[in-house]
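Note that this is a trimmed complex: some chains were dropped, and none of the rest were shifted.
Labels run A, B and C following the written order; every chain starts at residue 1.
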Amino acid sequence: MGVADKKRILYVQRRAPYGSLYAQEALEMLLMGAAFGQRVSIAFLDDGVFQLKADQQPGALGMKNYGRMVRALELHDLEGIYVERESLAERNIESGQLVLPAEVLPRAELSQLMAAQDMVLSF
Amino acid sequence: MKFALLVNEGPYQHQAADSAWHFACAALARGHGISRVFFYHDGVYNGTRLGVVPQDERHIPERWSALAEEHGVDLVICVAAAQRRGILDAAEGRRHGKGTDNLAEGFRIGGLGQLIESGIEADRLLVFGD
Amino acid sequence: MTTLHLVNKSPFEKDAFDSCLRHALPGSAVLLIEDGIYGALRGTPPGDRLQQATAQQCYVLEADLQARGFGSEALVKDVQMVDYDGFVELAVAHDLVQSWL
């Protein structure tokens, strides 16, 4: 299958981790589905940027470490891992405080990226 | 045109399952196809056959079952999400020693790949959630 | 390539409506369903923001609007009502449907 036949699929992460399971189950879907050989990207915006915050320690809650799970994205052959600049700024998070080196995109560019997809998965 | 639908919430608590069902009915009535409805997150609760609903209220799982029977719509419940939440077909119920099952007619248990697959094959994927 | 943005949340309660408006490009369309219809009410702050949005056209699902006790006269200018058939045809007419949950 050539690049031209591959579908552009974007996972949109807009929610914080731990407070709900949406982030984790969305990630599980990507990590399973990425194997299908499509052009898969993931974008973190709004409260979704909290998913990438370093130093997550959910031990006292008895929950799995989401910050560790999300780092598995680096091992996959993804088209891109994006995080929205304005969402980070509003939450006072520096790009150096992220668990992985995501590409920081201004909102206008992220909007363009979203519009260029074949499929957008929201959770 | 072929549509694939993703339903992320259970019945009743949120309107997502209602909206998805109405959309599916309207699309079928206009001659379009629904290649698959995939249930994820709490959406897996749409597939229980144990719901008991007052006569004057809509029965959401039975609505889905009817859609499968009348139009052959493929209703797929995500196995990982369903296990966490206690939705099991007969095989899963046996395999995990539960002695019972609760999957409604017309639904089947499937993997996450079946969502991606149907999304790729369909012309449009629509997500209904909260 | 055009996008149909789908919003089902009240703009008073959640940020999905405003995030959608911030990201919707000129030429795209926004369809408000479920509690999303509250975003199109005339004389309210979200209604004002909707009128300032860059998206080309906004639609409201009639069944959800009527369920909640409103009619077309309650809507901000230039918002169009559609029924479920219209919802289906909007999904057909756009290349991509993006939900803001």
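Throughout what follows, contacts are C-beta pairs under 8 Å (C-beta built on N, C-alpha and C of every residue); 3 or more make two chains touch, one makes a residue touch a chain.
Here the structure is a predicted model, which is why all the values come from computation and not from measurement.
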Ask   = Counting every copy in this structure file, what formula fits the complex?
value = A x2, B x2, C x2
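We take it that only the chains that are shown with their structure count from here on.
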Selected interface, A-B versus A-C, where C-beta contact pairs are more numerous = A-B
Remark   = Distance in whole angstrom between the CA centres of chain A and chain B is 26
Task = Mind pulling the residue numbers of chain C that touch at least two other chains?
result = 96-97, 99, 101
Key: chain A residues counted as touching two or more neighbouring chains   = 119-120, 122-123
Key: Contact footprint of chain B on chain C as seen in their complex   = 6, 8-9, 33-35, 63, 84-85, 87-89, 91-92, 96-97, 99, 101
Inquiry  = If we count contacts the way the header does, which residues on chain A are in touch with chain C in the complex?
reply    = 12, 14, 45-46, 107, 110-112, 114-120, 122-123
Request  = Going by the contact rule at the top, pick out the chain A residues touching chain B in the complex.
outcome  = 7, 9, 21-22, 25, 28-29, 32-33, 35-36, 38, 119-123
